[in-house]
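Every protein chain of the complex appears in place save one, which is left out.
Chain nomenclature is as follows: A and B, assigned in order of appearance, with residue numbering initiated at 1 for each chain independently.
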Amino acid sequence: MAELARKVKPLLWVWIALLLLLTTSTASAYANLGSFNLIISLTISAIKTAVVATIFMRLGSTSNQGGHTLFRIAACLGLLMLIILFALSNSDFLTTTIYRAPWQSPAEVEVH
Amino acid sequence: MSTATANHFPDQETARVAANFGMWVFLATELLFFAPLLLGYTYCRVAFPQGFAAASRHTEVIIGTLNTAILLTSSFTMAMAVELHTTLSPRIYRLLLGLTALFGVAFLVLKGFEYHTEWEEHLIPGRHFQFEHNYARTAQLFFFLYFVLTGIHAVHLSIGIIWVLLLACRKSKLKNDNLLSNAGLYWHFVDIVWIFLYPLIYLVARHG
Partner (left out) sequence: MNSEVSKENYLRDGFTLTSWLTTRDHKRIAILYLITITAFFFIGGAAATLIRLELATPQGDLVSAHTYNQLFTAHGVIMVWFFLIPSIPSGLGNFLIPLMIGAREVAFPRLNLWSWYVFLLGGIVTLTGLFLGGVDTGWTFYTPLATMFSNRHVIIVVFGVFIAGFSSIMTGINFIVTVHTLRTPGLTWFRLPLFVWGIYATSLILVLATPVLAMTLTLLALERIFQIGIFDPALGGNPLLFQHLFWFYSHPAVYIMVLPAMGVASEIIPCFARRPVFGYRSMAYAILAISTIGFLVWGHHMFVSGQSLYAGLVFSLLSFLVAIPSAIKVFNWLATLYKGSISFSAPMLYAFSFVGLFTLGGLTGLFLASLALDVHLTDTYFVIAHFHYIMVGGSVAAYLGGLHFWWPKMTGKLYSARWSRIAALLLFFGFNLTFFPQYLLGYEGMPRRYHEYAPEFQLLNVLSSAGASILAVGYLLPLIYLGWSFFYGKAATSNPWQAAGLEWQTTSPPPTENFNDTPVVNDPYDYKIENDHKTEGDYKTEVHAS
């Protein structure tokens, strides 16, 4: 029974934390915080992800606990690829000026 | 994804590491499978912040938030099943798996209602799309991404549900099973995808 409780407690705490983080992100979205809204919501998502990955998915566990270094490497590599895709693509998109065609009326195509 | 020890592995532990490692590599591919959608979303949102904000306000935030809570809870029951399956009685183990699948189904049902609502409000991109004139084109982009993202997520979730149900219905004796731990990894990944989709879809500009 004690062994059961020992295994269940971290999982329970994670679940509660996840629901609390969800509440926070939803609530904060209703406050007008400008660009911080995005930062907060994505940060909360990142924290939720870290918690799910580390504890539920045993990414933080050693081989004896059901994890392995290789799992961490695989996860990091996937994330790294995502970052590379975003970083280099945006090095183009954020440094390009798009010229809208003269016949496009401003109301139809948003100009920024 | 082999069960137990295929006879070409030197021992059980190597077989377990191989099975789970294979799953992790697969999850990395899944992350990159969603990546183009996220890049497209990023591009469009940076280009059209007001259009995206306006479109996001038309999403069903109550269903979205409820669905997020459901999926997070399903991750909890799944993690319990994986962590405790050697300790628990088979009945409780099957109950946990069944609950996980049930939560997944509940998510899909609510998603169905949500899609139906969007159809009624003429928010499906295409000929019948209607939106306030200023942001009509960019809102269509938003909803195109919305349907593709949530649709592909729903496909992944459905596969997960079937997998979990198959595990729950297995008659064979419980053993240190790699199929189960891999199912858990897959389920949590589907949850993580939704964890990111939720704010990107529902919380773009809830204020004002």
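Keep in mind that, in the parts below, contacts are C-beta pairs under 8 Å (C-beta built on N, C-alpha and C of every residue); 3 or more make two chains touch, one makes a residue touch a chain.
The shown structure was predicted, so the numbers you read here are calculated from the model rather than taken from an experiment.
Student: If the hidden chain were put back, which of B:75, B:138 or B:181 would touch it?
Tutor: Checking the options B:75, B:138 or B:181, the one contacting the hidden chain is B:138.
Student: Looking at the whole complex, which of A:8, A:42 or A:77 touches the chain that is not displayed?
Tutor: Touches the omitted chain: A:77.
Student: For subunit A, enumerate the residues touching the unshown chain of the complex.
Tutor: Where subunit A meets the chain not shown: residues 70, 77-78, 81, 84-85, 88-89, 91-93, 95-96, 98, 109-110.
Student: Touching residues of subunit B against the unshown chain: what are they?
Tutor: Per the touch rule, subunit B residues meeting the hidden chain are 1-2, 6, 8-9, 14, 17-18, 21-22, 25-26, 28-37, 39-40, 43-44, 47-48, 51, 125-126, 137-138, 140-141, 144-145, 148.
Here is the rule we use: only the chains that are shown with their structure count from here on.
Student: How many angstrom lie between the centres of subunit A and subunit B, each centre taken as the mean Cα position?
Tutor: About 14 Å separates the centre of subunit A from that of subunit B.
Student: Along subunit B, where are the residues that touch subunit A in the complex?
Tutor: Listed in rising order, the residues are 13, 17, 20-21, 24-25, 27-29, 31-32, 35, 38-39, 42-43, 46-51, 61, 65, 68-69, 72-73, 75-76, 78-80, 83-84, 87-88, 133-138, 181, 184-185, 188-189, 191-192, 195-196, 198-199, 202-203, 205-208.
Student: Would you pull the subunit A residues touching subunit B in the complex into a rising list?
Tutor: Those in contact with subunit B are residues 3-4, 7-8, 11-12, 14-15, 18-19, 22, 25-26, 29-33, 37-38, 41-42, 44-45, 48-49, 52-53, 55-57, 63, 66, 68, 70-71, 74-75, 77-79, 81-82, 85-86, 89-90, 93-94, 98, 107-110, 112.
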